[in-house]
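What you see is the complex with one protein chain gone and the rest in place.
Presenting chain A:
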Amino acid sequence: MLDRLSFPQPYLSLILFVVWQFLSDGMSGASIVMGFVLAWLIPQLTRSFWPDPPAFVRPWKLPFYLALVLYDIVIASISVARLILSGRQPKPVLVSYPLELTHPLAISMLASTISLTPGTVSADVSDDRALLLIHALDAESDEEVINAIRTRYEARLKEMFP
């Protein structure tokens, strides 16, 4: 019974609460109560769908990671725009990326980052979660793509999800 009154996913609950404050016009007593109800109810209802909660350490590194991703999105969009407008044929590469991350949530964060940064789309994860198939729009070789992702994103995610 006590189990039903807990917050099984504290971070998810926090996000739900904050998002609800944004959605309801300004903070008020009603929106705070409703935020608490949602932050409790939604993780409880969906708990059987979630994998085991990840070992999420060093959460303060997350804002820096998000800032880095935002910066990269802007920079890389410009290079993709130049490629599209230049009229040159792109050189696409399909890369099988050997994953070092193991937790499903960490892998999906990496895959989303790869899809959001222009020039790469993550297409598939192998069934044993060891490989990630990435489609790069314009690259010279797979090593180039693998090294860029390894040092820039995966190393930082590994610090947060060891």
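Brief remarks follow.
As a convention for this text, a residue touches a chain if its C-beta (ideal position, glycine included) is under 8 Å from a C-beta of that chain, and two chains touch if they have at least 3 such contacts; residues count from 1.
The rule is simple: contacts and distances are computed from a predicted model.
According to UniProt, the chain absent from the figure is "Na+/H+ antiporter subunit G", selected among "Dinitrogenase iron-molybdenum cofactor biosynthesis protein", "Spore germination B3/ GerAC like, C-terminal", "Na+/H+ antiporter subunit G" or "Putative solute:sodium symporter small subunit".
Residue A:95 is the one among A:16, A:39 or A:95 that touches the chain missing from this view. Of the listed residues A:103, A:135 or A:156, the one in contact with the hidden chain in the full complex is A:135.
Within chain A, the residues in touch with the undisplayed chain are 19, 22-23, 25, 73-74, 77, 80-81, 84-85, 89-96, 111-112, 114-116, 118-119, 121-124, 126-127, 133, 135, 137, 141-142.
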